[in-house]
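Heads up, one of the protein chains got dropped from this complex, but the rest are sitting where they should.
First chain written, first letter: the chains are A, B and C, and each begins at residue 1.
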Amino acid sequence: MAKKQLNIGIVGYGFMGRTHSNAFLQAGRFFDLPCQPVLKAVCARNVERAKSFSDNWGYESIETDWRKLVDRKDIDLIDIASPNDTHAEIAIAAAQAGKIVMCEKPLGRNSSEALAMVDAVETAKVANMVWYNYRRVPAVVLLKKLIDEGRFGRIFHYRAKFLQDWTISQDLPQGGEGLWRLDVSVAGSGVTGDLLAHNIDTAMWLNGPIREVTAMTETFIKERKHNLTGEVAPVGIDDASAFLCRFENGSLATFEATRYARGHKALYTLEINGEHASAFWDLHDLHRIQYFDHRDEGQVRGWRDIHVTDGDHPYMDHWWVPGLQIGYEHTFIHQFADFAVAIDTGKEAAPTFRDGLATDYVTDAVLKSARTRQWENVSG
Amino acid sequence: MAKKQLNIGIVGYGFMGRTHSNAFLQAGRFFDLPCQPVLKAVCARNVERAKSFSDNWGYESIETDWRKLVDRKDIDLIDIASPNDTHAEIAIAAAQAGKIVMCEKPLGRNSSEALAMVDAVETAKVANMVWYNYRRVPAVVLLKKLIDEGRFGRIFHYRAKFLQDWTISQDLPQGGEGLWRLDVSVAGSGVTGDLLAHNIDTAMWLNGPIREVTAMTETFIKERKHNLTGEVAPVGIDDASAFLCRFENGSLATFEATRYARGHKALYTLEINGEHASAFWDLHDLHRIQYFDHRDEGQVRGWRDIHVTDGDHPYMDHWWVPGLQIGYEHTFIHQFADFAVAIDTGKEAAPTFRDGLATDYVTDAVLKSARTRQWENVSG
Amino acid sequence: MAKKQLNIGIVGYGFMGRTHSNAFLQAGRFFDLPCQPVLKAVCARNVERAKSFSDNWGYESIETDWRKLVDRKDIDLIDIASPNDTHAEIAIAAAQAGKIVMCEKPLGRNSSEALAMVDAVETAKVANMVWYNYRRVPAVVLLKKLIDEGRFGRIFHYRAKFLQDWTISQDLPQGGEGLWRLDVSVAGSGVTGDLLAHNIDTAMWLNGPIREVTAMTETFIKERKHNLTGEVAPVGIDDASAFLCRFENGSLATFEATRYARGHKALYTLEINGEHASAFWDLHDLHRIQYFDHRDEGQVRGWRDIHVTDGDHPYMDHWWVPGLQIGYEHTFIHQFADFAVAIDTGKEAAPTFRDGLATDYVTDAVLKSARTRQWENVSG
Partner (left out) sequence: MAKKQLNIGIVGYGFMGRTHSNAFLQAGRFFDLPCQPVLKAVCARNVERAKSFSDNWGYESIETDWRKLVDRKDIDLIDIASPNDTHAEIAIAAAQAGKIVMCEKPLGRNSSEALAMVDAVETAKVANMVWYNYRRVPAVVLLKKLIDEGRFGRIFHYRAKFLQDWTISQDLPQGGEGLWRLDVSVAGSGVTGDLLAHNIDTAMWLNGPIREVTAMTETFIKERKHNLTGEVAPVGIDDASAFLCRFENGSLATFEATRYARGHKALYTLEINGEHASAFWDLHDLHRIQYFDHRDEGQVRGWRDIHVTDGDHPYMDHWWVPGLQIGYEHTFIHQFADFAVAIDTGKEAAPTFRDGLATDYVTDAVLKSARTRQWENVSG
C-alpha cells in the first residue's frame, strides 16, 4: 500500500535549501516514515537559479513568487530556507493558507516578528518547526537523555561558544548573494542571531529557561563595501557577542559567539557541570561526547570519550555499523524524520515556533543589554 | 539535454548493498556526473528481502537469480555487494556479458579467484572497480596528495591497524545471515581478508608495493555454533592477524587487525614516517588528519591537527561549509562519482580489479606465512 | 670560588611552603644561579609543625613569631607562604627591615592592602616578587614570546577559565587548617582571588591591561560548619565568579572560575585569537600548547600540538631530553631561578608587587561589579 504523500514547497536555494532538500530525500531511505515526501516546487526570485536547483534536487516545478507557492493547493508544507528578513511574512501567509510550516532559524529577526509568527501558526493550528538542527545530533540527544534521567543532579554551570573565523578580512564585502548574513537589515543581527541563537536553543532545551543576561557585542570592522550598492557602508551587525546569564534553575552560564576566532570554522561547544556529572560536546567532532560521572569508582574516574556510533545511541541504529560516523547533514534528516512522525500523529515536534520565539527573547535581551550596559531580564 | 542513463543492477542487499545504493542516489546531487544512474534491479535469492530492499531504495525491479540479472540487456553495470564466495563467479559472468563491473572487497577469497576475475574483465575490456572505499576519505586523499608532492622524503616506516571488538563473546554463532564473515568457506578468511585487506590496499596506494611479510594469526574462540546447521563447529577464520613487512621502497611496516580489541569498533589507523614529515589518520575521526612537518620552524613545530573540511580539501567543495564534517557513507559516494567520470572518459579508476588482486597477493602471503612460520615473498 | 649565599627565611609550611622550599633547593641543580640559596629558617606559630617542616626540607632553624624572623640579621630574603590575611603585614615589615620579599599570590586580600605593600617595597627599594607561577610554564612563556614577536596581529579575543570541583560537597567545613581558602576573612574572597587572579595575571602579561568588567558571582552553598568555632556559619566567599571584559587593546574577553565544575581538578585554560594566529593552553597538560597560524599553507593548515619539551623551548635545555616532560613544581623553580638572577643584576623580575597590585585592581572591580550589577572600570 502506498504511503500518503507529503507535498513540499521550499523557498530558497542556498546552503539551507540544500540541507533541507537532502533531508527530504534521505529521510525515507533510513527511517520508516509515515508519509512519502514529494518535492513539488522550489521558489526563488531568480528563475535560472530556481531551475538549476530544481534540476539538481528533483523538484517537480519552480515558482518565482512565494505568494504563488503559498497559494498552491497541491502543496502541504512550506519550508522557508530564505534569508531572515523573509521568514515572518512567508510563515504568516503560509499558516493563514493552512500549510504546515518549517522555518530556518532564527525564527524572526527579533522577537516581535517571531511572536507574530507564533500567533499565526497557533491561530491556524498548523504544525510548525524551526530548523534548530543541533538538537538532532545523536551526541546531543544522548546528553539530553542523560540529563532527563537525573544523572547530573543540581546544575551549577553551563557554557557555550560558537567560534568562526570567516569574516576577519577587511576585504570581505557585506550584503547580497551569499553575504546577506553581514547585512543587518536582512539578518536582523550578526552572530547573536546567527550563532548564539543555536547555542541558546540547545541550552534552554537542556537546562531550562534563562532568567537574565548581561552582554557585550563588538563590530571589529566598522565599514565594508556593500555588494548591492557598491558603496562602502557602516557595518550594522555584531561581529562578536558574549553574555553572562543565570538560568531559572540557579545555574550560571557564559555564552560567546564570534566570527573572529582564527582557526575555528564552526566550533560550537557546550559544557554542563552538575553536582554528580559533567559533559562536553563540540561540533567539530560531533559524533563524540565527553562525559564525566563522579559516581564512578575513584581510581578509574575519568572523562569518558563516548563515540556515539553504537546501536543503542540515538538515531544510530538507522545508519551503518558501530564505529562508523555520520556528519552534519544527518541532523536535518533526523529532524525531518521526527517531524514527519509528529505530523502523522498530531503531536508537536520541538523546536516549535514557540520554542524559536523563546530563543528570540533571549537574543533580544542580549542585544539590548549590550546597548544599555545593564543586566536585562528575558521576556516571555 | 538529458544525461545518458547508467543502468545499474546490484547483487546483495546487506550492509554493502545499502552503502552502494546510497552512493548511486546521492552522487548526482553533489557531483556533476556525466551520466544519470538508474537503479534498474536488485537481485537476491530471498524474494521478500529483495522486495523490501527494492522498495526502500527505489529499484525498478527485482531478480532472484544473478544469472538473469547478468543476462538483462537493459543493465549496464553489475554491482556485486554479496558475500565473498559469490564475487568471482558473478564478476566473471558479468564481464563476459560485457557489463561494467563493480565488486565489494576483497576481490576474491584468494588470489587465484581474483586473478581469474582480472583476466575476465581485462579480456572483456570492461570498466571495473573494487570498493576499497577508504581511498576516498578526504583526509586520506589529502595524505596521498602530500606524499605525491614529495613532502615526506624517503619513507622509513608505515604502520596500520584495524581494531574491532564485536566477536569477543563465545555466544556469537558463525555463518548465515549477517554472520557469514565468521564462516571461512564463505569469507575466505577472517580479519585478514575483511580488515587487513583495507589496510593493505591503502598502504600500497600510498607507499607502493610490499615485498615480503612475516605473519601470525590466531583464532581465539575455537568453536562456535553454526547458524546454518545448528551445530557447534570449529571456527575456520582468523580472529586476529598481524604481520611485519618490507615495502619495495625499503620502508618497514607493521600491520595488525583483530576483532578482539575491546573498546574499538572500527578503528582503522595508519601512520607514515618519512625523512621530512609524518602523518596519522584514523577512521574513528575520519575528517581529521595529523600531520607533522619537520621543516616547520623549530619552536612552533608540532603535529598539525587538520580538520579536513575546508573548500580546498579533496571533495569538500561539493559538500557543506568549512567546519562541517561528512561521514562514512560519503566515501562510497565519492568513489562512485569518480567511477562515473572514468567510465565516461574511458579511463581507469583505481582501485581496479588488478589493484584488488595485488591486495589479495599480500593477504595470501600473510596467511601462508602464518602457516609456514617463515618470511614469504609477495607474488604478482 | 664559593658563591655568595642568599639566606632565606620562609613564613608558612603548607602547600605553598613546600613548592617554594623545593624551588630553593632544586634551582641550583638545574640552573647556574649567581648565588647559593641557604634555608636559614622556617616560621610557623605551631612549633611542632615548624619542626617537622624544617626537618623535611633542611631548614637550619625555626621561628614561631614572624616578627623575629624579620628582625634576624642573618636573613636576606623573606618568603611569605602563609594565608592571605598575613601577606600585607609581613611584607611591609620585611620591606621596612630591608629584606628582599617574595609573596604568594594574591598580593593582598584587596587592592588597598596590595597598594600599601607596593609602597613599602618601593620606598625601601627592596627586590620583590609575587609567586604567580604560571608565568613560568614553558608553554606559556613560549606563547608570550610568540605574541611579542607579533605573530598574532591584532588581538580580537581572549578567554580564560579555572575550573575545580573540590568544594561541591555540603559536608566540607570552612576555615582553619587547610581550609582557610573558604573563610572570607582570611582569604579575602573565594575563587576570584584564588583562581581568577591567576587567570588575570597571565592575561595582562600576555594581552595588556584590562579596561572594564561586568561580573557575576555566586555562593552555591550558603552555610558551612566553621572549623575554628565548630558552628554553622554563612559562607562569605564566592564559589564561582565570571566576568566579561574589554582590554585596552580593544579585544574582548570572558573569564570564569569555579570550584563547582565536576570533573575538573585544576583546569586553568587560556585562549587567544588574533588576526593571524590563535593559541590555546591548559594546565592539565601544561607541557603542550595548541597553536594555529593562518599564514600556513591552506591545505595543511591546522592546530599545531606543540610538545614543549624541546631544547629550543623556554627553560627546557635545563632539564632532560626532548619528549620528556616536567610538571607543576618546575614553574616555581624557574621563577626562583629568574629572581635570583634579577637580584644579582639589580633588575626587576616580573611579576613584581606592582604587577600583583594590577591584578588586585581587576579582582576588586570584578567583585564590585558583581555587587553593583554594573560595568566597572579597573583602577590603577
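One rule holds in what follows: a residue touches a chain if its C-beta (ideal position, glycine included) is under 8 Å from a C-beta of that chain, and two chains touch if they have at least 3 such contacts.
This structure is a prediction, so every number in the text was calculated from the model and none was measured.
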Contact partner of the left-out chain, one of B:Arg159, B:Lys225 or B:Lys368: B:Arg159
Of A:Phe15, A:Phe31 or A:Trp303, the residue in touch with the unshown chain: A:Trp303
Contact partner of the left-out chain, one of B:Ile8, B:Ala27, B:Ala240 or B:Met316: B:Ala240
Listed residues C:Arg246, C:Arg301 or C:His330, member touching the removed chain: C:His330
On chain A, residues whose C-beta touches the chain left out of the figure: 142, 145-146, 291, 293, 296, 298-307, 310, 312-313
Those residues of chain C which, in the complete complex, touch the missing chain: 15, 18-19, 22, 25-26, 28-29, 56-57, 164, 166, 264-267, 283-287, 307, 309-310, 319-330
Where the missing chain touches chain B, by residue: 156-157, 159, 163, 165, 168, 214-216, 218, 220, 240, 242-244, 246, 252, 254, 256, 258, 260-264, 273-278, 292, 294, 303, 373-375
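Just so it is clear, only the chains that are shown with their structure count from here on.
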Most central chain, Cα average position: A
Farthest chain relative to chain C (centres taken as mean CA coordinates): B
Chain centre separation in whole Å, for chain B relative to chain A (CA means): 36
Interchain centroid distance [CA atoms averaged], chain A/chain C, Å: 42
For chain B paired with chain C, centre-to-centre distance based on mean C-alpha positions, whole Å: 55
Where chain C touches two or more other chains at once, by residue number: 303
